[in-house]
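Let me begin by presenting the structure, written as structure tokens, before commenting on it.
Missing here: one protein chain of the complex. Every other protein chain is in place.
Chain nomenclature is as follows: A and B, assigned in order of appearance, with residue numbering initiated at 1 for each chain independently.
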Amino acid sequence: MAVHSERVQTRSPLVGKDAVDPSQAAAVKGAPKNTRPAAGPGLLARSAPYLLILPAVAATLALLGWPLVKTFIISFQNLNKRQLIQHLTEWNGFDNYSDQLTNAAFWNTAGRSVAFTLVNVVLTMVLGSLVGLLLNRLGKNMRLLLSFALIMAWAMPIVASTTVYTWLFDSQFGVVNWLLSQLGWDSMATYNWYSGQMSTFFVITLLVVWGSVPFVAFNMYAGLTTIPAELYEAARMDGAGSTKIFTSVIFPSLRPFFLATTFLEVIWIFKCFTQVFTLNAGGPERLTETLPVYAYIEGIGNQHYGAGASIAVLTILILGALMAYYFRIILKQEDEL
Amino acid sequence: MKRSIVGRSWPNLIAVVLFVFFIFPVYWMVSTAFKPNKDIISKTPVFIPLEATLDHFDRAVHADQFWTMVGNSLTVTVGAVLASLVIAMLASFAVARLKFRGRKSFVLVIMAAQMAPWEVMVIAVYLITRDSEMLNSLVPLTIFYTMMVLPFSIWTLRGFIAAVPKELEESAMVDGCTRVQAFVKVVFPLLAPGLMSTSLFGFITAWNEFPLVLILNKQTGEGTAQTLPLWLTSFQSNFGNDWGATMAASTLFAVPILILFLFLQRKAVGGMTDGAVKG
Partner (left out) sequence: MKRQLIAAVGVAAMVVGLAACGSDAKKADDAAKPKDYNGKTLTAWVMDGSAPQTWQDGIKADFEKEFPGAKLKLEIQKWNGIGAKVTTALSEGSVDVLEIGNTQTAGYAATGGLLDLTKDKANLGGNDWAANLNNSSVFEGKQYAAPWYFTNRVVIYNKELFTKAGIAAAPKTLDEFYADLDKLKAVPGVTNPIYLPGQEWYTYFGLVVSNKGQIVKKDGDKYVGNLSSPEAKAAFEQYKKLQSYSNAPKDKDEATPAQGGIFAKGDVGAMIGLGWEAPAPKDMAAEKIGFFPIPGVAADKPSGVFLGGSNLAIAQASKNQDLAKGFLKLAMSDKFEGQMASTGLIPNKPSLNSLAVTDFAKAAIPASASGDTTPNIAAWANVENTPNPIKDFLTAALAGDYDAAAKKYDEEITKRLAQKQ
């Protein structure tokens, strides 16, 4: 109980927000609730919100805004080893951008990144939700056991999990090949997982999904515990089956959970670097490079910092485009608040 | 009857399969840390390290400046988590409870800020730090790690604050509390689990950060400002990785996170028994 009860608390915001929000929204709309400000809308009261967000705004401007602007500036420079060492500034206009935009490798990588993100996010969300449903259904001891495994997987350092996976799938000394050949699939005894694009992606996907499912599962479980039992009963009285219950009770109640979690997973998986890079360095033949890996190899690895910055800027734009839909939905929710 | 037993046991069966799937890589990390080299590279996998050895742990712990790096990692991580929690709490209260012009833009910025590609912004951060003459110091690490976790912290905490029924706060104010008092006395205690879970994310992020510290703090030896992720990758070289030592180091590296998980879980249970959140 202990382990996941924490989750209940922990992750309820994503859900809880919404479980509470509607009533609250109604309350807010129903009556002008701003009792205090109404009593005395003084300067302090009016400036209070701004004072409260001031540290966050200042930090964001200085610590995120500045590096972003700097990255943007660098993206218009020819900045390599020599220029960095000698503190030289060599402007080269849009060269870095036109180099990338006319480069087939960039577009292939961008497309691959989007596909990679889609596949992994869908798998993570579906499997994570199923595991969450399972947690809700299990008895106390089994739930504790599974939660324990999920937490361990979540807490494992990414460097470590990537190293372990590299090795589990090693062609000569990997446990996976050994297991497959023991099960009678002899041709897999020395199968080289890293020799093909798809088989490498298979391992990367397994690693990413393995690492991402616990977060989704715990959130899902936490969300499920906030759905009042009466809702299920009512649905069951109406003769709904489990599929029907999911679509008519669970999904609508947890819609904000799905939105918020998907939002985070899209960002996290799109940006995921260590797993893709460490597993096979983007190989074979650069066929498993995603945008962050590509930006790193061109920018930091090859020490073409200007080119790397332009890829970073383009990456942000592409991610922004992917997320536009979410921004709209979530901002719409803000209106309702 | 028979069918219902099957019906009742299939979730358990799946749970066991999932348990093995999720735990196995973790088990493999820990068990490998104890295996002698000949069992690590083995055609037939050695599942239980019968000839256990502490050699790898010995090598990992006796790396140069190990304890300094432990101290640095803890300082930087705890500093970043606390700083981001304080800043996030103020901001998330404003967003969750107050209406003001620009609120929506602020929320938009916080959402967008989570997309920041820190790995590729490293060189810009480096140039800023270099030109401010702050290299080889824990200060820039702490403040940039604070920023890395701040957007998520605001986003999550704001949900927790919104989940505390407004009526609780209002009744406190009716009882004569000021708004600040109401927050401190009523909302804050209910936020404990939220603060815990938010800090967990921050802790994992800051604890694992690698690309930035790699080029910011290059000075080694006494007084180094390097952190544990650099130590963790130091058993890999151009001539191959020392797998045993890497696994031993990874095991040790994961320990603080596990402790935090266990600690937070108890706290959160405490919050749970108060029973107020679910209201």
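We take it that contacts are C-beta pairs under 8 Å (C-beta built on N, C-alpha and C of every residue); 3 or more make two chains touch, one makes a residue touch a chain.
Note that the structure is a prediction, hence the values are computed from the model and not measured.
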Chains in view that touch the one left out, judged over the entire complex: A, B
Omitted-chain contact residue, chosen from B:Val16, B:Met115 or B:Leu135: B:Leu135
Listed residues B:Ser31, B:Ser92 or B:Ser234, member touching the removed chain: B:Ser234
For subunit B, the residues touching the chain missing from this view: 37-38, 40-42, 55, 64, 126, 130, 135-136, 214-215, 218-221, 230, 233-234, 236-243
Missing-chain contacts mapped onto subunit A: 78, 80-82, 84-87, 167, 170-173, 190, 192, 194-195, 281-286, 297, 300-304
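Quick note on the criterion: only the chains that are shown with their structure count from here on.
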Centre-of-Cα separation between subunit B and subunit A, whole angstrom: 15
Residues of subunit A touching subunit B in the complex: 2-3, 5-6, 8-14, 16-17, 19-21, 24, 27, 33-36, 48-50, 52-53, 55-57, 59-60, 63-64, 66-68, 70-71, 74, 131, 134, 137-139, 142-143, 145-146, 148-153, 155-161, 163-165, 167-168, 172-173, 175, 178, 210, 213-214, 226, 263-264, 267, 271, 273-274, 292, 295-296, 299-300, 305, 308-309, 311-312, 315-316, 319-320, 323, 327, 330-331, 334-335
Residues of subunit B defined as touching subunit A within the complex: 11-12, 14-16, 18-23, 25-26, 28-29, 32, 41-45, 86-88, 90-91, 93-95, 98-100, 102-104, 106-117, 119-125, 127-128, 143-144, 146-147, 150-152, 154, 156-160, 162-163, 165-166, 170, 173, 179, 193-194, 196-197, 200, 204, 208, 210-211, 229, 232-233, 241, 243, 246-247, 250-251, 253-254, 257-258, 261, 264-266, 268-269, 271-272, 277-278
